[in-house]
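Right after this comes chain A.
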Amino acid sequence: MNFTFRRKRISGILTVVPANVRSFVEEMKNFNFPEARSLKLKEVMGFDKHRLVEPGVCISDLAVFGLEHLFSRGLLGPSDLDALILVTQSPDHFIPPTSNIIQGRLKLKSDMLCMDINQGCSGFIIGLVQAFLLLEQESIRKVAVVNADVLSRKTSPKDRNSYPLIGDAASITIVERDTEDSRIHANLKMDGTRNEILMIPAGGFRLPSTPETAVLNDVGDNNLRARDHLRMDGSAVFNFVQVEVPPLIEALLSQAGVPMNAVDYFFCHQPNRFMLQKLADKMRVPYAKMPSNVVENFGNSSGVTIPTVITFNMKERLLKEKLKVCLAGFGVGLTWCAMLLDLGFLDFNNIIEYQ
Partner candidate 1 sequence: MKCIFRNKRVNAILSVVPGQESRFDDERSNYHLTEEKARRMKKMMGLDRHRVAPPGVCSSDLCVYGLQQLLNEGTLKKEEIGALLFVSQTPDYYLPPTSNVIQGRLGLGHDVICLDLNQGCAGFVIGLMQAFMLLDVMDAGKVVLLNGDTASKLVDKHNRVTYPLIGDAGSVTVIEHCAEENAVHLCLKMDGSRHRALIVPGGAFRMPSSPETLKLAEAEEGVVQSLEQIHMDGAAVFNFTLEDVPPQIEEVLSYSGNSRESIDYFLFHQPNQFILKQMADKMKIPQEKLPNNIVGIYGNSSSVSIPVNITHNCGKQLRNGALRVCLSGFGVGLTWGSMVMNLGPLATCRTVEYEAA
Partner candidate 2 sequence: MNRPEFYQRLAEILDVEEVKAEDTLKDFDEWDSLSVLSVLAMADSKYGIAIRAEEIRSVVTAADLAGLVEAKQK
């Protein structure tokens, strides 16, 4: 589906990452592979360190920490928030929605909308689309899009396909109306026939968690996983991204009447450096314009990687300048989407650590 939004802007982005850093070299001993082979994989894929939450830490903890940071520094007024959109796959509870828990912990007003949307890798873009939809309503003037996931807690430490890449994080993006007649173009596609490529088989209602679903099994490639754990078909994801994402971005740019070289940066979801460099090659975009350094520094935190790549790479630049950027999300669903917008003159654009 194509969308065009007018007179909306992002006014600030904050990323919250756990203070706890783990490195691939430390974790290598958990895998059933010879060290030399693992180190080779590290070079090729580009893993190094990742940020993981301590046991028991949930997304509402990260989100509340981030919002309190903004409130205490006067960057956001609690009563100014008319909506809180939480995009996550790792809620605190099945009932009630985690966005209400955050609302309660921060004592936010009752005259606001709180929504939990289940989305993964495309979650930042989908959260923004939801914010833009809400801002069309007169009673909504300021929206907080909170993307957060703690999927390391559902990833097997003995699964070398997934564990080194995974990261936990949260981001808070403030979206409001723009006085300028700015245009935002977006294109979203979804293919549910391939939904099993990225999944957690047990834990929902199709297959509830039991002691059996927690048992680690060798899935045939020397990696050990339980049905409670995240399962990713790496090569299927790679093929999907190479095939579907470039045409989507081209179609988006063409629809917006913007040539590829007019885009300052491509801020993409960060599955790993290898995949992103191959994508950049295919699209003939220089690596400098498509940063791919999030996984080796923080890990892949699903929907949060896009705000992470922005805050990590751009920092104060986006406070003083305005850039034409293309966001791209792709993964769980399967979903693939892109958004073209002017981003800049932000009130804040930084990363903080959660202790």
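Basis for inclusion: all candidates are chains of the complex that A comes from, given by their letters.
Basically, contacts are C-beta pairs under 8 Å (C-beta built on N, C-alpha and C of every residue); 3 or more make two chains touch, one makes a residue touch a chain; residues count from 1.
All of these numbers come straight from a predicted model, not from anything done at the bench.
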* Structure fact -> Out of 1 or 2, the chain that touches chain A in this complex is option 1
* Residues on chain A engaged by candidate 1 in the complex (per definition of touch) -> 1, 3, 5, 58-60, 82-83, 89-97, 99-105, 107-108, 110-120, 126, 133-134, 136-140, 150, 153-154, 188-196, 198-201, 203-206, 208-211, 214, 228, 230, 332-335
